[in-house]
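Below is one structure; the comments refer to it alone.
Missing here is one protein chain; the remaining ones are kept as they sit in the complex.
Letters A and B name the chains as they come in the text, with residue numbers starting at 1 for each one.
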Amino acid sequence: MTSRDVLFVAVGLITAAAAVLSVTNRRVLHAGLWLVVALGGLAGCYLVLGAELVALVQLLVYVGAVVVLVLFALMLTRSGAGEVDTSSAHRWVAGAVGAGVTVLLGGTLVAAYGWSEREVAGPSNDAIGEQIFGTWVWPFELLSLLLLAALVAAVAVATTGHRRQEGER
Amino acid sequence: MTRAVDFPWPDWELPTLPLPGVPDIPIPDLPGTPAQAAVLLAGAAGILGLALSKRSSRTAAWIAIGSAGLVLLASLWQMYSLHEAGDPRISTTIGPLAFGELVVPLELSASRLSALVAAVVGLVALIVQVFARWYLWFDPRYRQFSATVSVFTAAMLLVVLSNDVLLTLIGWEVMGWCSFLLIGHLSAKDSANRAATKALLVTRLADVGFVLGLVALAAGAGTTAIDGIIGHWVTIGSDITVAPGQGAALTLAMVGVVLGVLGKSAQLPFQDWLPDAMEGPTPASALIHAATMVAAGTVVLAQLLPLLQAAAPARVLLAVLVSITIVLAALLAFAQPDIKRLLAWSTVSQVGLMLAALTVVPVGTGPDAAIMHLVSHAWFKALLFLAVGWMGVLTGGTVVRYVVSATKRYRTLRRPVGIGLLSLAGVPPLVGFVSKELVLAQAEHGVQHGAGTAGTIVLAAVGASVPLTAAYCMRAWLILDRGPRRRAVHQPGAQQGHEIIDDFFAEPEVVEEAIGIEEAESAISSSARSAVAVLGFLSVVGGLLAFTPQLELDLVINLQLLAAALLLMILAALAVWVASRGVGSRDAAARLPVSVSLATERGLGFDRLYRAVVAAPVLRLAHWVQWLDREVLDAYVRAAVPAAKLLGGALEQTHPRRPAPGLVLVLGGVVVLAVIGVVVS
Partner (left out) sequence: MSPALPLLLAAILAGVGTYGVLARRHAVLMLIGVELMLGAAGLILVTVGQFDIGQVGGDPLASGAVLTLFVITIAAAEIVVALAVVMAMFRTRGDVDLTGEAQTVEAEVPDETSPKMGEVLG
């Protein structure tokens, strides 16, 4: 166990625990806040793995933007005392499926890559930048189009719902 | 005849003038090169001029004129330092870009010729800025004008100093847009808007060829650096050889470039935008015509000269079109009823001369004759435009009937206009004479050194342009310098039967009185007047430039040809003078039939041709595409709606209406399947 291992286990435990809390907590806002911790922990994991750029983007986009959106949506759609979870039996089945996914994925991945120690040697930030604007430039540009489309779609969906409601009044 | 006389006509080699030694200023190690400074200053002036001058024309003028002065200083300094240091000086702009396999160094290069052209551009830009301050004194949009002129100058300097086709292209396009703004400066006038749009559309259409040509050149060479491109495509030895198997590609690319150049330089078949561009304010016309936009094509082709020499079909195409343009434009210039339009057509013809000189340069020699004509044309055409603009302010217009005997009424105009017209006509020893003789000598030299048919055509056209130019200059001078006496009234019998309807001055007393009143000096700012005087001085003595080491002219002047040219010139002028006798306004073109006058004024109906050949098919295509879009492509989209309705209705029937349990089952099933897959494999 290197010091990196220890650090990763610590950050990873926090992430996993926060993730579990965010899907089990019954108070919707708390669940959203636990999601902040989980995604922040994930950024920590990236940092430990040596991918600083990805970690920063994760913090910026997820913790900075996505989670804020989620929290706003939670606050706007809180309808009082409605039940947020499904029935108990349903949850047991869901838990089983989730555990199945974990076991299957974990087993497959570990079996494929093994426990052996390896060097952490990812590409430098310079290399990532060059690759984004070299090899991956077309997908990258395509993504910008996708974001634009998502923006327009979001506005369209949100406003049509609104107009409809106005019309009913 | 020469054989019969057997006079020993000597050929005359150009001597080199013993110049007084330039003072030996030590060249300090400045942080940037003058090329960078010039482009950056001019460009920054455009932005700062708008940003810093809050509705104050004064601030805008200080910024524009000050920066133009600094640009001129930088380009003069550049000439000096090159003279001392020798080699072309390369400087970077924003550093190389990595475009995959394409190398884009984005460098500027200052060589002997480009430094000279840059200095001329800087000078003309400064003079135009100074003049525009007076000319547009009351114009509320002076700030925008001066800023656009600054940006325009920056773009031209970028083209001149560029060592990278990408930079050339940037400058080229920026110039196109700036010319749109300058021509359409008086945007309240419909005709100005129309002219600006026409200039933009026509040059843009030609630019398609230019861009494609440059892209093909750069893509083939794998670099956008101009010397890299030349090195890739051709091998320059005693003769230029194209890289094996690439002749066709090079020819196609160069044809594209030549088309772009023809568009920007207003040569056939794109010539019609330039006379219409006279709708712009006179300083803008002076800038566009004299040193910048129309000359840009010459600069670019001079930079790519080895490629042009190697691509024979492109060279012949250029030579033929340019030769036709030279003659046609000179003829049209003669018949124009507006002095400013006359100058516009003469620009078309003169730019044709520059390009013609490029097409006959034999392998191994430089484009110096063309550059010399560019420089000299910049001086005398700027002089003429500014003087005519000044005249237009005084007389209220530049149409013939306004400007008749203008130089008699306003004596101060006589000298600048006279010098300009003499120089344009190529009367010795003015600068126009020197440069035109050089072009002629270059053409003759080319014919003797294997320029082929193209050379002969060019020589013929250049030769024909000499008397034609003299003719329209003489005509303009006779109109402008008509004496106060009116002969036509006293000789009623001379022209009876002919209908000459240009006799606008039926009341001689009015004219006489007007002359008396306006004898008084016109109110022109002293700075604008000195700017014009500088141009006049350069137009007189500028010919000395040809004898300095700044131009390396490897030419032999054929005195026989020179004498013939001068003789033709004099004959043409005499003929015009004879024709003008007895016409009230002394306008020789009034002898032409009315239908011819009208046709030439409208540019021989090229407008209609453009509309029929380009505009109408494009519009038809657009309608067709619109129909296709609406009736065929949209039909699928519209059909998708009922299809989705049907499908949705069908699915609605089978839906359990409780999504959550279904989702659990689906995902559980996926996990089971995946487990099976993993275990089995």
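By definition in this document, a contact is a pair of C-beta atoms (placed from the backbone, for glycine too) under 8 Å apart; a residue touches a chain by one contact, two chains touch by 3 or more.
Fair warning: this is a prediction, and the values are worked out from it, not measured in the lab.
Against the chain not displayed here, chain A makes contact via residues 2, 4-5, 8-9, 12, 15-16, 19-20, 22-23, 28, 31-32, 35, 38-39, 42, 45-46, 49-51, 53-54, 57-58, 61-62, 65-66, 69-70, 73-74, 76-77, 79, 82-86, 90-91, 93-95, 97-103, 105-106, 109-110, 113-123, 127-128, 131-132, 135-136, 139-140, 143, 146-147, 149-151, 153-155, 157-158, 160-162, 164-165, 168. Contact between chain B and the absent chain runs through residues 641, 644-645, 648-649, 655, 657-661, 663-664, 667.
In this section, only the chains that are shown with their structure count from here on.
Chain A and chain B have CA centres that are 59 Å apart. Residue ranges of chain B in contact with chain A, taken from their complex: 98, 100, 660-661, 664, 667-668, 671-672, 674-675, 678. Within the complex formed with chain B, the residues of chain A that make contact are 86, 90, 93-94, 96-97, 100-101, 104, 107-108, 130, 134.
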